[in-house]
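With one protein chain held back, the other chains of the complex are shown just where they sit.
By letter and in written order, the chains are A, B, C, D and E; residue numbering begins at 1 in each of them.
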Amino acid sequence: MSNTFLIILFVLIGGGLFLSFLRLILGRKATDRAVALDTTTLITTGFLVLVAFLQGRSMLLDVALVYSVLSFLGVLAIARYLDGGLR
Amino acid sequence: MSFMNILAHVVTGLGALVLFASGLGVFRMPDVFNKMHAGTKATTLGSVLFLFGLGLFEPSWLPKLFLIILFIVLTNPVSSHALARAAHNEPSEKPDNLIIDDLEESKGGDQ
Amino acid sequence: MNMTLLAAASMGTGIMMLVAAVAALVVKKLISAIIIVGFVSLSASVLFLLMDAPDVAITEASIGAAISTVIFLWGRGKIGGQE
Amino acid sequence: MTKNLPSIVSSSIVLFGIWLSLTLTFDLQEIILGVVVSVLTAVAVKGALTGNLLRLLSPEKFLAAVGYVMFFLVQMVKANIDIFFRIFRPVIPIRPGIVRANITLKSERARAIVANSITLTPGTITIDIIDDEIFIHWVFLPSGDVHSETQAMVDSFAGRLEKIFE
Amino acid sequence: MTAETMFYWSLAATALGLVVIGIWGVLTRKNILRIALAFTLADTGVNLILVWSGFLPNRAAPIIDSSVTTVVDPLPQALVLTSIVIGVAVAALFVVVGVLASRKSGSADVRRMKELRW
Partner (left out) sequence: MIRTIVGLVIVLALSAIVISSVSDYSVPSELIGAGLNYTEQGVDDTGSVNLVTAVVVAYRGLDTLGEVVVLFSASTAVVLILTLIPIGANPTPPSSIVAFTAGILPGAIVLFGIYVITHGHLSPGGGFPGGAVVASAFLLVMLGSNTIPGKTKFLTSIESLAGLTFGLLGFWGMLTLGQFLNNLVLPAGSPGRILSAGIIPLISLAIGAKVASELSGVFASYRKAGGEE
């Protein structure tokens, strides 16, 4: 993997992360922010895998796996709260 | 540069591009349901392509990456569906640009 | 080269994290604040991984992403309508 | 217990596969521990993870499942191309609406698969399933009769699944 | 200023900034759950500082295998590992005390909670 390609990957992932982060901060309604958080967590899972790839150690993939499992639970909990399921 | 290497570059780059598109979509779309279109479909395919492309660089990682991919494909639509249902049920969260709304009618008919 | 990218990543994540932390304290609705704190914990997990601490990153991810969020959401549900 | 046996067996096999891809080794100790843990977990959740996968062993059902996955992947790529060319326009073309359609599948698993597939395919998101009605959000409502178009879209998924779940 | 120095100090600045923001929130916010949120922010910042104190650039994670020779300090990471789990238990305690107090006083505003005054 060449340096140029690596920079392109970082810019694309970071740009997507930053745009959804802006929606998370600026979003008008709570559900907008929740959707932005969902997108952010998925992009970050990709970023964690990229970091593990750069370090070249497959055991770091566990972090990405745990994150993808538990961010799903977090977003589901937010959705259930907005739906009135966490009273 | 072998064929495998070129394929890995192409797939990874496409995945990163789709992830960027999902961020842009979430930023630009006007209301919550349309944001969800970008935030679900694009992130799912983007993650699949990106992780699979990285796996092509390092084939011994593929089983674990497949596990992450499988989990994302299974759970992402569910969380999106739960959020959509919550957004429709909460009156203050519901967008007002819907042309047809059959769900509201069927709810109104019940009560 | 690698170090430059890592420096850029850590600075970007740090700035986003600090902005989100301020936003969580000044935003109007409590539910939005809870969602934004979820993002802060996510960035903390990334920073832990960048600091070569995968054990801490895995713990922060498992605690901060779901369990802490749920505890705050449930507390908000018990307190009721008053902000 | 005996009624659940096929589900428990297929769940254990799938869980053991997950365990192998997690550990990435073929050490004997790992394999023994994996077998014990996956069988125990499958018994504890009563085989709810996969349901009865053993019925896929008949050839026509297996072919139908493979066909469904292929169809789904093609639809997913189409959906992303659609999204991609939509969000880079200066003014995003949208004509949103929520439309109802009927779903005749009985199995809970099949209904969940259909709903999730619809969420990942072009221009549509499942909002809710109430009894036999499924409510779908369109980002751009199709021209012509909206309800029949939606029904055709749902049936294209449900029809393929009916061969597998019946 | 090399990239290494910037990497190292940006991590420290982020952690310190998070602690400062958290303490500011605890001092100035009025809703009790908002105070609990600020408290968890400060908690995260302190954990970041602790891990940073054992961090050395250009080394690997403290899991020894054939390819790794130099690793970072494992001791602060071990302390933070337990600190995070205890932090969430303390936050849960904070939240339930807040819920009980706000039910007694009828409002989530800390200025109205006479029971918590000393």
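By definition in this document, a residue touches a chain if its C-beta (ideal position, glycine included) is under 8 Å from a C-beta of that chain, and two chains touch if they have at least 3 such contacts.
Everything numeric in this text was worked out from a predicted model, so none of it was measured.
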item: Chains shown that the absent chain touches, full complex; value: A, B, C, D, E
item: Given A:17, A:34, A:50 or A:66, the one touching the chain that is not displayed; value: A:66
item: Interface with the unshown chain - residue positions in chain E; value: 4-5, 8, 12, 16, 20, 23-24, 27-28, 54, 56-57, 61-65, 71, 73-75, 77-78, 81-82, 84-86, 89-90, 92-93, 96-97, 99-100, 103
item: Sites on chain B contacted by the missing partner chain, in the whole complex; value: 74-75, 78, 81-82, 85
item: Touch residues of chain A, complete complex, unshown partner; value: 59-60, 62-63, 65-66, 69-70, 73, 76-77, 80, 83-87
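By definition in this document, only the chains that are shown with their structure count from here on.
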item: Distance-maximising chain from chain B - centres being C-alpha averages; value: E
item: Pair exhibiting more inter-chain C-beta contacts, A-E or C-E; value: C-E
item: Most central chain, Cα average position; value: A
item: Intercentroid distance (Cα basis), chain B paired with chain A, Å; value: 11
item: Sequence positions of chain B contacting 2 or more other chains; value: 21, 24, 36, 38, 40, 44, 46, 60, 64, 67, 78, 80, 85
item: Contacts with 2+ other chains: residues of chain D; value: 24
item: Complex contacts: residues of chain A adjacent to chain E; value: 55-57, 59-60
item: Chain A-touching residues of chain C, taken from the complex the two chains share; value: 1-2, 5, 8-9, 12, 16, 19-20, 23, 29, 31-32, 34-36, 38-39, 42, 45-46, 49-50, 54, 57-58, 61-62, 65-66, 69-70, 73-74, 76-78
item: Residues of chain A touching chain B in the complex; value: 1, 5, 8-9, 12-13, 15-20, 22-23, 29-32, 34-36, 38-39, 42-43, 45-46, 49-50, 53, 58, 61, 64-65, 68-69, 72, 75-76, 78-80, 82-84
